[in-house]
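Every protein chain except one is present and positioned as in the full complex.
== subunit A ==
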Amino acid sequence: MSEAAPPVLAVEGLRTRFGAVRAVDGVSFAVARGETLCIVGESGSGKSATALSIMGLIPSGAGIVEGGSILLAGHGELRGLPDAAMADIRGRAMGMIFQEPMTALNPVFRVGAQIAEVMRRHEDVARSAARDRAVELLRLVGVPSPQSRAQDFPHQLSGGMRQRVMIAMAIAYDPALILADEPTTALDVTIQAQILALIDGLKERLGSGIVFITHDLRVVAQIAQQVCVMYAGVVVERAATRALLREPLHPYTKGLMASVPGTRPRGALRRLPAIAGTVPNLARLPVGCRFRNRCPSAFARCAEAEPPLAPPVGGDPDRLVRCWLHAA
């Protein structure tokens, strides 16, 4: 990506721990304005913990962000900010969209009032003015007849409409950064396509940077400019979307891509190329490369030390891979 514009968000060496489990173990990336960066990984990869760390929502007592820096344009370092200051940034400079809109919305308040509450939390605005703006936001996110929908309770809306309400809340203050954690995973493909188109349109309109967390490489292919592939708490590969999907370098990325049905014609032997084994227990990681126990290309060096995240030797200097096959 071009280095001209300073990034909206720059994460460097982020480390988050839940007890003995190092859920995020040195994650770095940057997002520019108008850019979508996808963090893709399976359960236990640390992708959601990364998002929660950026938002300052790691529950104290359960976990701790113990290292690294999180720089948000115009606000500086977020790590270590007091809760009150973080609460001001969330919802204003940083919009958040979660996976399950039914649990993220309060079931006993009308959705219009919940959107208005976001505004009343952040500025001194009359209740009626906030309500009017809530209706405007609902119109902006494509909710039909927003005036009457604003009077609905969350359970009266479909999953897609609830997710639109969440998005309306997230964009109330034209945030520079939108963090979306699996926002379409609970939705049907038809509604997923609608919501992804909406998020993409808003990105163009607001010029926000988007960090989009997903487990689905097909979603990545459709929306992202940049991709971080996470495995067991670390980024194993980072590249521009086209470069990554055309020529994945890390054996894990290759395995993930191959196991997606529809990437190759159905052969005589009706089998999907699967990755053997399961995601390792983060409290008992193997020594060396975290993926080596499942890796078809593992060799002696993989057990000795963890490979660094570095440009592939003799390859594209704009991409990074954490694998001894591509390291010096």
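Methods note: a contact is a pair of C-beta atoms (placed from the backbone, for glycine too) under 8 Å apart; a residue touches a chain by one contact, two chains touch by 3 or more; residues count from 1.
Quick note on the criterion: contacts and distances are computed from a predicted model.
Student: As a check of understanding, state which of "Raffinose/stachyose/melibiose transport system permease protein", "Pyruvate dehydrogenase E1 subunit alpha", "Hydantoinase B/oxoprolinase family protein" or "Dipeptide ABC transporter ATP-binding protein" is the UniProt name of the chain not shown.
Tutor: "Dipeptide ABC transporter ATP-binding protein"
Student: Just to verify: which one of A:Ile64, A:Met257, A:Ala310 or A:Leu325 makes contact with the chain not shown?
Tutor: Touching the chain that is not displayed is residue A:Met257.
Student: With the full complex in mind, choose from A:Leu37, A:Val219 or A:Leu249 the residue touching the hidden chain.
Tutor: A:Val219
Student: Quick one: say which of A:Ala10, A:Ile191, A:Ala310 or A:Leu325 touches the chain that got left out.
Tutor: Reading the full complex, the residue touching the unseen chain is A:Ile191.
Student: Which is it among A:Gly95, A:Gly160, A:Gly209 or A:Pro312 that touches the chain not included here?
Tutor: Candidates A:Gly95, A:Gly160, A:Gly209 or A:Pro312; residue touching the omitted chain: A:Gly160.
Student: In the full complex, which residues of subunit A touch the absent chain?
Tutor: Missing-chain contacts on subunit A: residues 42-43, 158, 160-161, 188-194, 196-197, 215-219, 221-222, 241-242, 245-246, 255-257, 259-263, 266, 270-276, 278-279.
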